[in-house]
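All protein chains but one are shown in place.
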Amino acid sequence: MLQKIDRVNIGIKEIDDMLSGGLPKGRVILLSGSSGTGKTTFGVQFVYNGIKNFNEPGVFITLEQNKEKIKEDMRSVGMDIEELDNFNLIGGSVAEVMHFKDKTKAKVNDFLAEIEEIIKQTKAKRVVVDSLNLFLILFKTEEERRKALLSLCQILSKNKCTALLTCETKENTFDLSWYGFEEFVVDGVITLYNVKQGQVFHKGITIRKMRGVNHSESIYPYKITDKGIKIYTEEPWPVT
Amino acid sequence: MLQKIDRVNIGIKEIDDMLSGGLPKGRVILLSGSSGTGKTTFGVQFVYNGIKNFNEPGVFITLEQNKEKIKEDMRSVGMDIEELDNFNLIGGSVAEVMHFKDKTKAKVNDFLAEIEEIIKQTKAKRVVVDSLNLFLILFKTEEERRKALLSLCQILSKNKCTALLTCETKENTFDLSWYGFEEFVVDGVITLYNVKQGQVFHKGITIRKMRGVNHSESIYPYKITDKGIKIYTEEPWPVT
Amino acid sequence: MLQKIDRVNIGIKEIDDMLSGGLPKGRVILLSGSSGTGKTTFGVQFVYNGIKNFNEPGVFITLEQNKEKIKEDMRSVGMDIEELDNFNLIGGSVAEVMHFKDKTKAKVNDFLAEIEEIIKQTKAKRVVVDSLNLFLILFKTEEERRKALLSLCQILSKNKCTALLTCETKENTFDLSWYGFEEFVVDGVITLYNVKQGQVFHKGITIRKMRGVNHSESIYPYKITDKGIKIYTEEPWPVT
Amino acid sequence: MLQKIDRVNIGIKEIDDMLSGGLPKGRVILLSGSSGTGKTTFGVQFVYNGIKNFNEPGVFITLEQNKEKIKEDMRSVGMDIEELDNFNLIGGSVAEVMHFKDKTKAKVNDFLAEIEEIIKQTKAKRVVVDSLNLFLILFKTEEERRKALLSLCQILSKNKCTALLTCETKENTFDLSWYGFEEFVVDGVITLYNVKQGQVFHKGITIRKMRGVNHSESIYPYKITDKGIKIYTEEPWPVT
Amino acid sequence: MLQKIDRVNIGIKEIDDMLSGGLPKGRVILLSGSSGTGKTTFGVQFVYNGIKNFNEPGVFITLEQNKEKIKEDMRSVGMDIEELDNFNLIGGSVAEVMHFKDKTKAKVNDFLAEIEEIIKQTKAKRVVVDSLNLFLILFKTEEERRKALLSLCQILSKNKCTALLTCETKENTFDLSWYGFEEFVVDGVITLYNVKQGQVFHKGITIRKMRGVNHSESIYPYKITDKGIKIYTEEPWPVT
Partner (left out) sequence: MLQKIDRVNIGIKEIDDMLSGGLPKGRVILLSGSSGTGKTTFGVQFVYNGIKNFNEPGVFITLEQNKEKIKEDMRSVGMDIEELDNFNLIGGSVAEVMHFKDKTKAKVNDFLAEIEEIIKQTKAKRVVVDSLNLFLILFKTEEERRKALLSLCQILSKNKCTALLTCETKENTFDLSWYGFEEFVVDGVITLYNVKQGQVFHKGITIRKMRGVNHSESIYPYKITDKGIKIYTEEPWPVT
């Protein structure tokens, strides 16, 4: 009999069920969505649950937001990052990001080496890069961006990390990514929607691609609650 | 128990309710909308109410409009800026803006330093930049514009200001911003719409994103009255 | 009690009523519309009525059309420009425009100085620039065009002129301007539409923005008659 | 009493009626339409009728088609150009056009001078340029193209010619011109449509702009028959 | 009485009827359609029928496909090209095309001279260029492409050939050509559509332009059968 791909529990039961058991282990998944859909919350929850429930160290790499703000925001959705020893929140200060932005190509490799170093030091099994857009904006051509994303994926795979790369998408589209090629490089795509119906905006989550895994093809409603992302797979759309 | 994010009252009861208590303190919020939706009025009202009702000094930085015109316009919507000591209206004359436009990159930093200086001198707790577009147009690439916006946000955060950055959006779209990335950098987005229905244009306000805060997902009608922005959360859409 | 903004009567009763008393005095208003909507006629009527009914001298700056043609066209819609002493029709011949187009940046300032000179000499209170597009086409970047428009507005404001800048818009859109930023720089926008319904084209007028002024939000039908622009605020849409 | 603009009969009764008496004399009119709508036929008919019925010499300047083909095509729609002494068909051979395309800017002025020379020699009162697109394609920027079109219009006006400039428009749009600015430079626009309804294509004609002239705002069906353009103003749309 | 344009039978009765007798003799016709609509088959059929039924030699110039593949494909739709002496299939091998692509402008003229030479040698009356896109892609600007197409048309006309130029169009549009100008240069346009209706794709043929010829304005269904293109002018749409 053929062996199946191992799984990693996100720790949100409904999405793990939609994935027939969780994310494929050691794979890189795009978590795309427009502004305000809760990509950061989802990503933190993935790392947070890994530490709390599965004893897996994690790394959350933020390129845009201030670390203090993230901690404050996460407290508001029920997760106290600072209480966890193995939650490695890196990057994040504007100064660092700006410094990074002046790095040459050689230094981009330094940055990738740095990520690998941290993963090794922390023995991280779960990694989030928030956001992929800020990483890719450093490169000028589609070719360079593809190559950079491939390098990032290679490092994550080599170290057996299961990774989420958050990806901003434009408002009011069903795009899977910002540049339009990211979805082809990664192993899977989970998309968060923000859809206007009449005078109300509703949120929906769906799995658009997941190599090697049977998965739901439906969009389910979800909300950002004070206990983090909550998905409603049993209720009619939209949730009220 | 987890501590919640502190709030700042805008002073328009309906929008404060939509935000379950006001804007998150010390955060930078995008106030986007197409031409004629009342972004300037909303911004002035935010600073004005802070001074009148909460004794919080404020700074209103205008990059496009003449200071005298703003004072005149605000009188027409019920706010006499000049009667308030702590209303710091800066920038604004065409000459200054044009002078500013010839500044080099080094001088952009001077400009940011200048903003910080004023905030410190005035002990401002509320800041409005009207408009972000005119600030960002000084930069040539998306990378530079992201960096500039990050710097601006850093200065505002460091000084514990709650800030509104007005942002022009194109007519007849549901875009959140002009360049399409601003919404990802800031902590929240309030959007003002101008929607044609039959032969009448209606205005609507909604919260599209607000990190760390539970908020309404609905669009509510509003009008620009001679007492400023008035929001109708209890009435059916459109208001007549 | 707060003082209100002074008004200037356009002299077409219906639009003055839509503006709750006329244009705000000393402000710059965009008059946008696609081809054939009567922008030139509206502009001439504004200056013409100022002279005839309010004894206010006016300047009409044409950048595209021949002066003789404008006079001829205006006679066909009931206005004999030549009978009025204070109607200052300047620019207009192709040769002049072409000459102007070869002007360097320094000379653009000469051109602006020239406009200011004429306004001072004629003591003009009403000014029309027909069209803003031909003025802005001289500049290469959005930054330069914003700056140029700001300079033009500054000169008009400094001299206490109430001004209409005609602005061509693309067919079959609800755009407010050609470049998409003009509406943010000016104090108000009146838009003329040309809408295809079945096999007939109908014209409609609306006020999209008017800082400091309460105004109608509706689109009203209008026609170009042999007595100039005629607006139908009392009749159902479309007028037949 | 005010004098009205003189008129020139196109010689197709229905369109002359739609224009309340014909084209305004000495003006330049854009005749726009997508491929196969009969712009060339309409233009030839205008010149042909001028000679036959009003004894007005005419010039038809072709930039794309072979003169022999035009003669042959026009015979198929009932007009024998060669029988008329005053029908001046110029340009047209591929070689000439290609030669012209290598002309420098100085030579473009030669070309315009040549057109003027021919108009003077032939005492032409009616002029058609078929097509304006091929003329404008010689210029690189919108500014240059606007200037070129202004020069062409100036020459035609100075010589008191009533002119039609045919203008190709893109399929399946309601555009008035190719570049999007031509309609603002000319004195009027007549548009020919080719609209798909179910599995049939229908042709329609309308007047979109005509300075100084009262005109119909409706689209009327027309056909290209063996007697030239035939318009159906009395019949319901579409004609069967 | 006026002489009519001579006709050339395509040899597919229904399309000849739609053209009221066939293609206009000595003219250049664009045969446009998206991928898989049978442009090559239609083109071969035109040449094939000319030889078989009218004893007119023909030239089929292929720029993209291998000659052997074309022969094989045509056998599958009922036409054995090799059995015909006067079917001149030229170009076609990848190597030749690639060689051609490295030709300079001077050599493009050689290529045109070569086409003319072959036409003269073979006394061809029917010519197909498959596809025009590959020919035009050699040129960098719209001006150069227009010029090249004009030169090609001139050579074809000078040699009294009736020609079909196949033209790829983008999926899911009603475009007439790839670049958007080809339809204005040629004498006629026949378009092949591939339209999705529900879960099935249907093919339709229509004549969009045909100078000097009365023609149908309808879209008729057709199929690619093992006897070539078959058009259904008597049956309701779609054919099942």
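All chains are identified by letter, namely A, B, C, D and E, in their written order; residue positions are counted from 1 within each chain.
The rule is simple: a contact is a pair of C-beta atoms (placed from the backbone, for glycine too) under 8 Å apart; a residue touches a chain by one contact, two chains touch by 3 or more.
Just so it is clear, the structure is predicted and the values come from calculations on it, not from any experiment.
The shown chains contacted by the absent chain are A, E, with contact judged over the whole complex.
In the complete complex, the residue from E:I29, E:L134 or E:I229 that touches the missing chain is E:L134.
Among E:E56, E:E168, E:E183 or E:E217, only E:E168 touches the chain left out of the display.
Where chain E meets the omitted chain, the residues involved are 35-36, 40, 64, 66, 69, 72-73, 75-78, 80, 94-95, 97-98, 101, 131, 133-134, 137-138, 168, 170-172, 194, 196, 199-203, 226. Although one chain is not displayed, chain A still touches it through residues 2-5, 27, 142-143, 146-147, 150-151, 153-154, 157, 173-176, 180-181, 183-185, 187, 189, 204, 206, 208-214, 217-220, 237.
We take it that only the chains that are shown with their structure count from here on.
Each step here moves to a touching chain, and the least such steps from chain B to chain E number 3.
Identification of common neighbours of chain B and chain C yields an empty set. Counting the residue numbers used at the interface between chain C and chain D, under half appear in both copies, so the two copies meet with largely different residues. Its C-alpha atoms superposed on chain B, chain A is turned by 60 degrees; the angle is given in steps of 5. With chains reduced to the mean position of their C-alpha atoms, the one farthest from chain E is B.
Rounded to whole angstrom, the centroid-to-centroid distance between chain C and chain D, based on C-alpha atoms, equals 30 Å. Mean C-alpha position of chain A lies 52 Å from that of chain C. In chain C, no residue touches two or more other chains. Contacts between chains trace an open chain of neighbours here, each touching only the next in line.
Screening every pair of chains for touch gives A-B, B-C, C-D, D-E.
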